[in-house]
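The full complex has more chains than appear here; those shown keep their coordinates.
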Amino acid sequence: MRPTVGVVVFPGSNCDRDADYSFEYLGADTKFLWHLETDLDGIDVIVLPGGFAYGDYLRTGAMAAYSPVMDSVRRFAAAGKPVIGICNGFQVLCEAGLLPGALRRNSGLRFRCMPVRIRVETLESPFTSGGMWPGQVLTIPIAHFDGSYYAGDETLEELLAERRIAFRYCDAEGELTPESNPNGSRLHIAGILNPERNVLGMMPHPERAVDPAVGGTDGRLILNSLLYSLQPAET
Amino acid sequence: MKFAAHLNVMPRAEISDPQGQTVERTLPAIGFEGITGVRVGKRITFTVEAPDENAARTIAASASEKLLANPVIEDFELELNPL
Amino acid sequence: MTPETATEPPLHRSLGLTDDEYSRIQEILGRAPNHAELAMYSVMWSEHCSYKSSRSHLKDLPSDGPHVLIGPGEGAGVIQVDGIAVAMRIESHNHPSFVEPVQGAATGIGGVVRDVVSMGARPMALLDSLRFGPLPGDTGADRTADRNRWLTGGVVSGISSYGNCIGVPTVGGEIKFESSYSGNPLVNVMCVGVVPVDRIMLARAPGPGNAVLLLGSTTGRDGIGGVSVLASAAFDEEAGTKRPSVQVGDPFTEKLLIEGSLSLIEKGLVVGIQDLGGAGLCCATSESAAKAGTGMTIDLDEVPLREKGMEPFEILTSESQERMLVIMKPELVQDAIDECTRLGLRASVIGEVTDSGRLTVTRGGEVVADVPAASLGDGPLYHRPYTAPTGPRVIRTPAPDPVTAPDEALLKLVASANIASKRWVWEQYDYQVMLNTVAGPGPDAAILRLPGTQTRIAVTVDGNGRYGEIDPREGARHSVAEAYRNLSTVGAEPVAVTNCMNFGNPEIPEVMWQFVEAVQGMGEACRVLETPITGGNVSFYNQTLDDAIYPTPMIGMIGIVAPGSIAPPIGFQNEEDIIVLLGRTKDELGASEYQRTILGALEGPLPELDLNAEATLGWLMRELISRDLLNSAHDCSEGGIGVALAEMAAQGRWGAQIRTEPGRDLIPWLFSETTARVVVAVGPGDLAELKDLAKGIGTPVAELGVVKGKLLSIRGMADIKTAVIKEAYEQGFPRSMGEIEE
């Protein structure tokens, strides 16, 4: 079965084509969903791609969180289907209340585009269950100005207790050194899951690390894991 | 009726404000001593049209809460004056 | 009115028009122009729009070649690569960036991107070429240093915020510091775009009866008339004070405008399209009508305005950003408006194409301007006098500085803002979005995959004002050669050039001479290297008081990478690789970075330039790379062999043991900027093949040494640890920007 990946396009999204390219590269069917679209029939995965929805004006993701498509995405997620928000998409998920916390300006106060290392913190999610081991270090690019994850202490404790941190910034050895945190995120958080574990938000761009001609290939692990999770279980 | 709304949106007190800190560190370097506790937030001004002040306040406050400020990281103060 | 008003110059002069120009307008119209018309002529006949000083010289540039589809004269040049059209263009935004660096640079990106979109192309890459005065701590730093730093940071953040937001990767560029730019920085931006050949659009308004649409932002009082319209007391004074001196970029609207324009084109709704740049609506309407031999009526009541009380001349000449003009069949207008509405983009029908040959502008039903459309673009042509400077031009090679030890000099160069890694700059740019960036920023040239294909092109932008100051003709030739060499070093075959000529005031004969010389030098080099010029941009008046900037032609060059050819990295990869210099080193320290940073001087003579040697070296590099013989490669440019080796050590895994040429002085050998040289590393087993190839084509080969250990060890010089070189190279720039506490 070829799963169908719905790539949401907000006004100002700019990694929509990249997500489309990479999922197709990995063998999925894809469909663009303009933000006014509310019909998600036939869609197996929702991707909220990176970019600058509404120019990132006011606050990243703030206006996009109110796009008509987001109500449908909420229902889609509530039905247990997988949603992945990448970069700007992560920001939208937080603003829309699908994930806790918020993304603030990088602590260095500059946009950063670079490959970073992230550590796989849990295998319990469709995004991390296939072909990864706990503590595995992946190299994935980031490209953001507002990627500093913030949540209050209580929320952080909850995330830890429920093992809902999917990825943390680390060094080549998997250590959480201060230099390895590119944006000042609390607990080095690079990606988190919702309580039901079917919604992932992450700042790094796995879709930029799929085609070896233009980047690494570690992003495939995440996207492939997601695609495998949709295959009917073999009996 | 029209009302002028002034909204101050500041990072919440318990949250560190790297932008404010950077400004604070830069100031002495360019000759300004004695400035501390710098915090940088947003100021948003707009006009609300509503039947009366109460209605205007409801609109403005709820726009602030829902869109203009993010309660996870920001506090806001709203001021409303008839125009 | 004060008594002085009576003696004030006539309006046309305060608008920057000469008496002769004014008489010509009267002749064209058969009457005196009204205010709006006068304002239109004044902006259209300004240097910026009419190229009145430069046109007669630019026409001789070579612009034909097997790849060229569209040469100079359109929004962007277009070449053909494997059946795909690639559009290219450079624009300057020097003055706005000096006033407000963030917004000046941001709006500069917006402008050049729209030029490319106006060809129907999707922008796929940006490169920035920047010049500022010296940063604090740098040789030549003076009281402007702090401001230079502020400008640098601001310009980079402007490019970053705008380019990143519109989702076009910034894949390369250059940034240099020289005192000559302290009073006038340069911000040049190049944009590359792609379009299927059969979908190339032109700025034409054919077909009387066709509708004229304005897409994008509302029109405000921004950037009206650029220069002296503002100064005119005869215009409403109050309006004058309301006019902003700076425009604020709106990348979000630009992104919608890109998507909207391309979508209308893709749906086949568009017969002509032009961006609104200099001289705004007045230019876009008159030019597109004139080029199609038609006329146009424009109803100003239909132009969405941002401010109340705007005068017709203000609406016509406003340079508000993020707008495009589209010509289409009237029956398709509704489809177009529906599509724009869906995308959240403003679109209004503002007029109609006519067969009158006139641009007729109405407001409230009254005609407010009515002029022959072609006459606005057909501005005056000047043959400005030019003379070579007469003063003594110091041409002697300064003696090497006896005090600075060679290792110290090398480290100082490597850490200097001009040479140190520009990571601090390019990490602020999203260089990956669109997933076509095969390499860059960082390598000698960026490599891009053309979307949807396996075809790769390489792009670079280069300019050398120091060389130009010594000899503008040679300087331009050198810049072309350096761009050519950078492309060759990544294995690409250079095929086309676009350029931006940055000069001082052309009314000064010595400056005009620099310009004429540089144009000729550029043309000469491009002829020899077979890289036709597809277009360019001229920026004059880069000058504060009597000080013109160094004459600085920027060369943007595109090359094609042979299928299967993979560019070697700069850094040393394998211990025991043999390090080889292709080309010969002469004692040529004139105008070098060594001279600048270590000696604090600028003196000639320039290194000799042998374009044929560049061409052969280029061929050799492409051959070596396509045979996969090279493990590392880096061209020798600023800082010579010394800096090239240091960069290869800084970016690689290993150091090197280098022997020098017997009987040569170390300093000139290390730091001469002799042209036509590349340093490469090859596996010992491949050395013979390399030598054979080089010998066959006549490129000199010298074995410099071997990749080894964690030291850069050059005979006659104290060893330097590679870690120390790395530190200097990586931290130099952040330190200059004040990001690292001493």
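Chains here go by letter, A, B and C, matching the order in which they are written, and residues are numbered from 1 within each.
Heads up, the rule we're going with is that contacts are C-beta pairs under 8 Å (C-beta built on N, C-alpha and C of every residue); 3 or more make two chains touch, one makes a residue touch a chain.
The structure displayed is predicted, hence computed values, not measured ones.
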item	value
Protein chain stoichiometry for the whole structure, using the labels that appear	A x1, B x2, C x1
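Keep in mind that, in the parts below, only the chains that are shown with their structure count from here on.
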item	value
Interchain centroid distance [CA atoms averaged], subunit A/subunit C, Å	36
Distance from the mean Cα position of subunit B to that of subunit A, given in whole angstrom	30
Computed distance of Cα centres, subunit C from subunit B, in Å	40
Interfacial residue positions of subunit C with respect to subunit A in the complex	157, 160-161, 164-167, 250-253, 255-256, 342-344, 426-438, 449
Subunit B-facing residues of subunit A, complex	58-59, 62-63, 66, 94-95, 100-102, 104-105, 107-109, 150-152, 184
Residues of subunit B touching subunit A in the complex	15, 18-19, 22, 66-68, 70, 72-73
